[in-house]
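Selected chains only, in their assembly positions.
In this document, chain identifiers A, B, C and D correspond to the written order of the chains, with residue numbering beginning at 1 in each.
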């Protein structure tokens, strides 16, 4: 287990510290951990994600869920933020995104909103998807630079969705491999993210990875290493596609044990009836409660 | 049937609300519904669209038709707005467009006018064609971001022509499939459109679509779902190529029943003699009259 | 025959109207018609165009010809405007151009001067080549937008060289087909040109064109239609490669009969000895004299 | 022989005239002719060009040579101008350049310094390499436009290295053909160069050139034509790769006879011992002395 990071250890400007403090210590469990509700799937996957629970297609339903579940924040695109959000829970304005219709080989997630939009809407953080490992990194880094600079200028915390992607990743163990997730966490940290969101690393799913990753690692060892690679960047583990509850709770426990700051679970929350959602949230919060940071 | 949206539920700034109010409550039936006349086919298809009714090649004829037919607005490109428009009916300045001469695989619609042009010309809204699903979405979103920001800054309502296009769409059911239209409506909403224009969805025309869309759906179920996916974005259904009147009126009824705000019909209106055009308009307005919003 | 357009019917700003008035009513025949001398072939084709009449390689010779022939203006690139022009006749500063050395499949004509340059040099109009129908329209429209906006801001008339080009045009009847020229004229009008320059349309040279263009049309019917498609945009017919005098005079008559504002003839003028040039100019002006506009 | 151009015939702004006057009448032979020393080969070819005379790798040696040889100016890149230049002879700051490591098919020479840098460093002119005939002309012209505008704004003479290049040139007679050099000279002139640098044209080295160039031409006829095509743009003939002295002196004589303003010789000067360099320079200046301009 790595040491848990306090907000004073992150080199944050006053505005960023203020806003992260609001998210981490004035919402959710108010203990420095975080549970975020991401809701950009309407753009990333289309309405098909809402067929399992049609209520979930309505942003008002989701915001209600975040409020009742006591989340630390929701992450949505500009359109929903503009029309459906009214300050109920902290807002993470997602600044880029794409549809999954065209080929996702070597993707880039184009920006559709700005940090100024986030300020105007009263957001407490912005989110940026960085596809680590694609040849499009040239354009991605250029886009990212503008976002990082604006976030710095406006004191807005920057959460990087650090997603390994692209043909080279596919050929080096895949996007959930320990190697890929570890590299993605480090990349976000080197590039100046305040918070990084990663998928849970799978040491058993990789192949053709660089030598050092070819030893045997347990899941706990992998997530420990990823948290270390993220260095003084707060780390959130995402839920990904809906899976069995016990598996998800195990991941959550291992992540928090490794020193993660929290979780960002979407489809695993809202692709089920409301009561079931809230019961699952309660189980997650029970885990988070065990890992307060001063 | 979905609930009908009022202007207060859309998160609109003062300027956008004022201009949409002028369009929806001071023109046409003045009951919150809308009938728009799009007239950008001279650019999109070339003069060939005017051979069926040569009068239609003259913008003055079209503006006269919009005036006599009691439309809520016309949508034209900068050249016609500059030269032929004189404030007769509300103006939707179309900001982008392209010829159909080169291949339309993976298209992008380049911007040829700005929101500042729209303000200068006294427009009450701007229109932007977003080709949802093409690999060019990287450039499209970048262009769109500028338009959306300017529209926000200047209080100008933004109508997104949300058109599924590109090779991936062709391989996933086609541009009129329920899947494609549903995704396009949601994309416009997520990206912050105030109004979205879609084609009528065809649940029976699709193939190879994602699982949730492979069930049986009626046309009414499909358009209901699309209106829901558009969320708090006003929805207009377009007429597309000229077709039989009864089929068009059926589409119109189903759309309004589903909660659409109105219709945007071009070639179905002006590719026939003037009297016939006006009779068809009257039939459409009879339908719209049944769906007032407060 | 279409009605002849007056300057008050074009939606022109004060500056544009003033400058067009100077060109059309204070130079040439001073009757609202126009005869322009284009001289950008040194860039577009290279010095080879001057071998037929070596004097023509010297811009001073050309300017002298324009002056003695009583032209309404000359169209040249920035280099010649800067070095050789001294206000003798109205200047149309051509803002873009290219060499014909690399392949001309799907061309783009890059900008090499600005509307500010035109103002600085005392020009009365600017010229922009728009290659209608190429896949490069995305870049072309973006370039064009800047030029159109600057021209609007500075009150400078914008003459669009509307040239159908590219592989798709080659596959749909070719660049001189009625279909292609008609579409090009409309495109310039829709995009906000004040004046459009087209080649004479050939209804007999086309193949594989869209249905409406597959009927029989006379040359007069074709040029009539093109003038109508140009709508409230003044139309100039260009001479193109040097051809027989009688054929050229026929084109000129048919164009003026159709409602064109004038002619823009280069190589047909200066690729011959000076006296012969002036005799040919006199014949053209005899035609123009018959089509005054009030 | 063409007439020799005076500075008053070039349409120059005050600042450009002042700086060119300093170069042409206050340095070198002070008779309106010019002998320039280009020294950008360290970037364009790498240090290999210095192996023949290792001293030549040191910019201080070259500047000393320019001073002792009585050159009108040296042309160097920003790095050497910043570090090695101290005002000894007029400075032509070369604004773009590239290594010759990657393929030179269809090249572009990217900008690495600005006209503002030139002003800051006390330069009397700037140099820009334009690769005439490559498909990259779209980017080249865009880059060039910025340079030309800045040079205009700051009164800085612009010398264009007009180099025919690219696969189309290779297929039309090659980069030293009369056709290619003639077109390149005209292009620079049309685009607003104040001075153009060309290679000596070879009427005997071309093949597959356009018709007018297929006649028999002497070297003198070719260089005469090139000077005419350059019009009111001062023309410099470059030396290119090192060759026999007599051949170089012949080229120099023919160029000056044709009306060129001067010569720009690099490797032919400094790829030999210092004394030999100065003797060759003396021979060149003997030629230049015969062609004073008032």
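Structural remarks
The definition used in the following text is that contacts are C-beta pairs under 8 Å (C-beta built on N, C-alpha and C of every residue); 3 or more make two chains touch, one makes a residue touch a chain.
Since we're looking at a predicted model, the values are computed, not measured.
Here 4 copies of the chain are placed, and the complete complex recorded in this file has 5 of them.
We adopt the following convention: only the chains that are shown with their structure count from here on.
Common neighbours of chain B and chain D, by the contact definition above: C.
At the interface between chain B and chain C, under half of the residue numbers involved are used by both copies, so each side presents largely different positions. Work out the mean CA point of chain B and of chain C, and you get 35 Å between them.
Across the assembly, chain A contributes no residue that touches 2 or more other chains.
Those residues of chain C that touch chain B in the shared complex are 10-11, 106, 132-135, 137-142, 144-145, 148-149, 152, 164, 166-169, 172, 179, 182-183, 186-193, 210-213, 225, 228-229, 231-233. Chain A contributes residues 40, 42-43, 46-48, 51, 54, 57-59, 77-80, 82-84, 97-99, 101-103, 108, 110-114, 117, 139 to its touches with chain B in the complex.
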